[in-house]
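Note that this complex is displayed minus one protein chain, with the remaining chains in position.
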Amino acid sequence: MDLETLLSYQWGAMAPEFVILGVATLLSLLDLFMSKDKDRKKLAWVGLGGIIIALIFLLGQLNDPVTIILHETYRLDSFAKAFKLIFLVGGAFVFLIAASYEPKEGLQDRGEFYYLFLTAMLGAMMMASSADLITLYVGLELLSLSSYILVGLRKKNKQSNEAALKYVINGGISTAITLFGMSYIYGLSGSTNLYEISNQLGGLLTGELQYIASIAFLMMFVGLSFKIAAVPFQMWAPDVYQGAPTPVTAFLSVISKTAGFVIILRLFVVTFIQAPGIGGQLPLIVSMQSYLAVIAGVTIIIGNTIALKQHNMKRLFAYSSIAHAGYLIVPFVAFSAFMFESIWFYLIAYLFMNLGAFALLQVMIKQSDSEDVTAFAGLYERSPWLAILMSIFILSLAGIPGTMGFIGKFNIFVGILTARPSHYMLAALMMTGTVISYFYYFKIMQQMFFRRASQVTAIKLPVGITVVVVLCALGTLLFGILPNVAMDFFYESFNFTDFFSQ
Amino acid sequence: MTDFFQYQNNYLIVVAFLLLGILLPVVALTAGRFLRPNKPTIEKQTTYESGIEPFHDARVRFNVRYYIFALMFVIFDVETVFLYPWAVAYDKLGIFALIEMLIFVVMLLIGLIYAWKKKVLKWS
Amino acid sequence: MSGMLLSMLVFSPLVGIVILAFLPKNNEKLIKIVGFCATLLPLILAFIIYGGFNQAETNSQFVESYRWLAFGDSKDLPIQQLVINYELGITGLSLVLILLTAIVATLASIASIHIKKEWKGYFMLFLLLELGMLGVFASENLLLFFVFFELTLVPMFFLIGKWGYDDKERAAYSFLIFNGIGSAILLIVFAALFAKTGTLNINQLVEIMSFPDKHLANFGISESFRFGIATALLIAFGVKLPIFPLHSWMLRVHVQAPPAIVMIHSGILLKIGAYGLIRLGIGVFPDEFQSMAAVLAVLGVINLLYGAFLALIQSDFKMVLAYSSISHMGIVLIGLGAMNSSGIQGAIFQVISHGLISALLFFLIGVIYERVGTSRIDNLGGLAKVMPITSGFLLAGAMASLGLPGMSGFVSEFMAFLGLFGTMPLIAAIGALGIILTAAYLLRAVLNVTFGKTKTYKNEIRDIQPIEAVPIVVLLGFIIGIGVFPNILSQSLQTTLELIMLGIGG
Amino acid sequence: MSNIPLSVYLVTALALFCIGLFGALTKRNVVIVLICIELMLNAANINFVAFSKYGVNPNITGQVFSLFSISIAAAEVAIGLAILIALYRNRSTVNVDEVNSMKH
Partner (left out) sequence: MIDSLLQSSPTVWTFGAFFALGAGLLAVVLGFVTYGILAERKVMGFMQARLGPSRVGGKWGLLQTVADVLKLLLKEDSIPKAADKPLFVLAPVLAFAPAFMVLAVMPFTEVFHFADIGIGLLYYIAISGITTVGVVTGGWASNNKYALLGGMRAAAQMISYEIPLVMSVIGVVLFAGTLNLMEIVEAQKNVAFIFLQPIGFVVFFISAVAELNRTPFDLPEAESELVAGFHVEYSGFRWAFFMLAEYVYFFAMSSLITVLFLGGWNPIPFLGFIPGPIWFALKFSAIVFVMIWFRATFPRVRADQLMEFAWKVLLPIALANIFLTAIVKELFF
C-alpha cells in the first residue's frame, strides 16, 4: 500500500467525519491551552460551527453515488447519509442546549463536556457508514465510552456518579454480550465484512450451524438493546436519564438511540438477509420475528406502564423513551418494505419532539430547582408560549394528529400491516401503549394548564434554547401537517436499494 | 509436523521454566524449615512501625494518585498493542501505515498533554 | 376560489383563532364578541355551501384533492405506491351535519357568556374544536377524518379540564382515555384498510368493498378481515356514540363540562359516532353490518331502556339529561339495526334532532345552574314562578325530547320504530317501552323543577336575558320546523339514503 | 495440523463468558463486576482467536478484532474505575446495591 493507493481513495467521502474529528481535537487543545479563568462556553459555539460545516459537507454528498473505501470497511450509501443527517442535526440541537446548561453546582469540566459530545457523535457517524464488524464495534464503543463520561461529568453530584456507574456496568455487560455474538458470526463466516458475511452465511449455513447463527443473532440483539434502551437492557435508562446532565440526557435519548438503531439495521439486515433460519425454510431474520416481537411488545408495555407512576420528569421521559424504542423496533420486527423510511421518519420526529421537550425541561429544572412534574405547574400562566410549545412536543410524543409523532406512528402502522403476514398484534400493542401513554403525557399538560404556579414571573429563555425549541416546534408541526415535505426529500435524496449493493 | 512440534515444544519450555520458578522457592523454603529455628513470640510477630506500638489497620485509604497512575498505565500500555503489530509489519505496509500511526500517536500525545495539563502527572 | 370552498369552511375558525391570539388577555367583552363573530364565518360559509349544493347529485360535491402523503415512492423499489390525498367533499348527510355543527357552534358561543375565566384560551380552543368537527364531516379521506377526529379530543380535554365544574379533571381524563381507545381502534382499522387496498378515500373504499369476494381475495381481504373491521368500527364509534357498556365517560363529561361545551358535545360530538357508523360502517361494509343488524337493534334497545331507567332515578338534572342522551342514541341504533329505508332515515333524523334538542336542554340547564348554583332536582322547584320564561322553554324542550308530534323528535322516533317493526317486531316492541319511560322521566324531572314545591333561593333570580333567548328560539325553531316539514331534511338526505340502500340491497 | 479441536476453545470461552455474566449480574462489589465484564470480553476474544486459527475460513481478521477489543476493553475499564473513584469520593462505597439514591 503506497502513496498512490492512498491517494486513490475518495477521502472526500469521509469529510464530515474528518471535520468532527478535527473540531473535537481542536476543542480539546483549546480547552487545555485556554487560560483558566476564560469562559469555556465559547467552545460550544466552536463545536456548533464544526457540526454545521460537517452538515454542509454531508448535504453536498447527498447526490453522490455509493462510495466504498478503505478495503470495503467504510461505505457512504443512502443509509449512511440519511442517518448521519439525523446525527448532525440532533448534534447541533444538543450543542445549543448544552451551550446554556448551568447546573446548580457548576460544571468544572466544561471543555470536556463539549468535545465528548463530538467524539460520541463521531462514533455514531462511524457506525452509520461502517460495513465491517470491527469498525462497527469501534464506533459503538467510541459512542458508549464518550457517553459514560458525559453522564458522570457532574463529579460532585451523587446522582450523576451513580448514573454513570450504572451506565458503565450495564453498558459493559451488553457490549460483552454483543461482542460474543459477533465472535460467533465471525466464526461462522470467517470474515468481518458484513457483505462478505452475508454471502458466506447465505451459502454455508446448514444444520446445527443455523442454531449457532440464531444464538448469535439473539445475543447481538440483546446486547444492542442496551443502546436503544429496550428490554432486556432498559433498566439503566431511568437512573441514567435522571442522573445525567440534561443535555446529555437529551443526547442519549435521541442520538445514542438513533445510533443504536443504525447499528441494528446495518448489522442485522445486511448480515442475516440471506442466512437461512432454523429449519432452513425462512430467512433467519424472519424466523426470529416472534422473539423480536416479544421484545418489542414487552418494551412498549413496560415503558408505558412504569412511566405512569413517575413524578420525576427525567425518569418519566426515560420510560417514555423506552416505550418509543419499542415502537421503533416494531417496523424492524415486521421487516416491512417501508422499514427504513418508517424508522428514519420516526427518528426524525423523535428528534424534534424529544429535543424540544428536553430543552424546555432544562429551563424548567433550572427555574424551579426541581425535576418533579410540579416544576411545570402553572406554566401557562407564567409563559403561555412556553406552555404551548411544550404541549406541541408532548402531543407529538403522544401521537396526536397534526404533529410529526402521529405521522411517524401511522407510517409504522402502514408498514407493519402491508408486510406479509400483517402484524395486527403488534399494531394493537402499539396502540394500547399509546393510549396508556396519554395518562402520563397529559399529566404534564394538566400541570401546565390546570394547576396554579408557585411563582408568577415569566421565564426567560437563553438564545440557544429558544432556537432549539422554535425549530423543533416548527419541525414537529410542519412535518406533521405536510409530511410529504420530509418523505419526498427522503425518496429524492436517498435510494435505499444501494444498502444491499456491494 | 516438525513446525508444530517446535511450536508446542517452545511452550513446553515455558511451562518447564514456570515449574522451576515455582519449585525453587517452594523447595528452598521447605528445606529451610528443617534448618531454621522457629520460636515465635508476640514481640516478634508484631508489625514493625519504627519502634512504636502499631496502631490502626495498615490498609487505609491511600492516595488516589496511585489509581490514576494505574489507569494511565492501562491506557498507554494497551495502546502499544497497536504499535507492536504495526512495527512488525511496517515493511509491508508502507507510508499509509506511517500516516495512520502518526494520527494515532498524535492522539495519544494529546492524551498525554491532557493528563499533563490536568496535573495528573504531578506527584505529591 | 369556489374550488376551495370546503377547505375555507373547515379552516375558517382559524381566522378567529389568529385574531384572538392578538387580543389583550383581560378584555372580556371584546374577546367574547370576537369569539362569537368568529363562529359566524363558518356559519355563513356553511349556508353558502348549502345553497350551492346540488340535491340531485349522487356523487360527493365540492370535492378537493391534493397529494398529501405517499409511501414507497422510491424510484427503483417494486412496491405499489401508496398515496393518501388531502380529500374533502360532502354528501347530503355530511352537509346536514356541517350545518348542524355551524349552527350549534354559533349558539354555543352565545352560551359561552357564562364562562368566567381565561376567555381568550377558551375561545381559541372552542374554535379549534369547531375546526375539528367541521373537518370530520367534510373529510372524504379516512386519515384526514382521523386527524380531525383526534383534533377534537385535545381542545375538549382542555375545555372540560379547565373550565368545567368540581370534578373536571377526572372527567377530562375519562373523556380522553375512552376516546383515545376508540380512536386507537379506528387508526388500526384505517391503517389495515390502507395496507390492503392502498387507498383511504371513502368512495373508492365503497367501490372496492363492493367487488365480488374472489376479487377482494386478491387484495388479501378475506371475509373474516372485513367482519373484523366492521366489528372494530362498531366498537370504535360505539365509544363515541356511546353504546351501553362504553358510556361511563360520557356521563362525567355531561355533568362536569361547562354548559356551552356540553351543548357541543352532546349536540355534535356524539353524532360523530353515528355519522361514522352510517358513513363508514354501513356505507362501506353494508353486508357485514347487515349481518350484525340484530346486534345493533338489541344494543339499541338496551341503550334505550337502560338510559331511560337510570334517567328515572337520577336526582341531578344534568344526569337525567345525560342518561337521556344515552337513551336517545339507542334510537339511532334501533334505526340502523332496522336496515331498511325508514329505519335508517329515522336514525339520521334522530341524529339531527337530538343534536338540536340536547343542545337546547343543556343550554337551559346551564342558564338555570348559572342563576341558582345547582342542578339537583331536589334543590330546584317552583322555577315557573321565578323564571317563567325559562321554565316555559324547558317544558317545550322536554316535549320535543319525549317525541311530541309536531316536533323533530317525533318524526325520528316514529320512523326508526317503523323500520324496526318491519324487520324485528319483537325487539321493536320491547323497545317501544322505552318511549313510555322517556315520557315518564322527562316529565318527572321537568315538572319537579318547574312546578314542584317552591324552594327559597338565596339570591334574587333573574329570568332569562334576551341574548340568551336567541339560541333557544333558534333551536326551537329548527326543532319545530323539522317536526312540521320533515322534507327540509329528507330532501338533502335523499341521495345519501339511496346510496346506502343500494349498498345494503334494500 | 491441530490436535486440539476447535470445540475445546469454544467451550472454554463459553464457560468463561457464563462465569463472567453470572458474576457481573450477582456480585456486589463494583471492582469485581468490572473484572467479570473483562472476563466476558476476553471470552469473546478467545473465540475470535480460535476462529481465526481453526475456523471455517482461517484468517488474521479475528486476531485483529481481538486486538481492538482488548484495547477498547481497557479503555472501558479505565472509565469504569475513574467513575468508581468519583463515586467513592462522594459515597464511600463500592457496592452496587448501596448505589440506589434514585429509587423513585
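Order as written gives the chain letters A, B, C and D; numbering starts at 1 within each chain.
As a working rule, a residue touches a chain if its C-beta (ideal position, glycine included) is under 8 Å from a C-beta of that chain, and two chains touch if they have at least 3 such contacts.
This one's a predicted model, so the numbers in the text were calculated from it and none came from an experiment.
*Asks:* What shown chains come into contact with the chain that's not displayed?
*Replies:* B
*Asks:* Mind pulling the chain B residues that touch the left-out chain?
*Replies:* Listed in rising order, the touching residues are 1-2, 5-6, 8-22, 24-26, 28-29, 31-32, 35-40, 42, 44-50, 54, 57-60, 62, 65-66, 69-70, 72-73, 76-77, 80, 83-84, 87-91, 95, 98, 101-102, 105, 108-109, 112, 115-116, 121-124.
The working rule: only the chains that are shown with their structure count from here on.
*Asks:* Just by CA atoms, which chain is the most central one?
*Replies:* Here the chain at the core of the arrangement is A.
*Asks:* Looking only at C-beta pairs in contact, point me to the busier pair out of A-D and A-B.
*Replies:* Between A-D and A-B, the larger count of C-beta pairs in contact belongs to A-D.
*Asks:* Take the average of all CA coordinates in chain C, do the same for chain D, and state the distance between these two points in whole angstrom.
*Replies:* Once rounded, the distance between the two centres reads 64 Å.
*Asks:* Would you mind pulling out the distance in Å between where the CA atoms of chain A average out and where those of chain B do?
*Replies:* About 40 Å separates the centre of chain A from that of chain B.
*Asks:* So which stretches of chain D touch two or more other chains?
*Replies:* Correct list: 75, 82.
*Asks:* Can you check the complex and tell me which residues of chain D touch chain A?
*Replies:* Within the complex, chain D contacts chain A at residues 10, 13, 17, 20-21, 24-25, 30, 33-34, 37, 40-41, 43-45, 47-48, 50-52, 55-59, 61-62, 64-65, 68-69, 72, 75-76, 79-80, 82-84, 86-87, 90-91, 96, 99-102, 104.
*Asks:* In the complex formed with chain A, which residues of chain B make contact?
*Replies:* Listed in rising order, the residues are 93-97, 99, 107, 110, 113-114, 117.
*Asks:* Could you please specify the touching residues of chain C with respect to chain A in the complex?
*Replies:* 67-77, 79, 82, 121, 143, 146-148, 150-151, 153-154, 157-158, 161-162, 169, 173, 176-177, 180-181, 184-185, 187-188, 191-192, 194-196, 220
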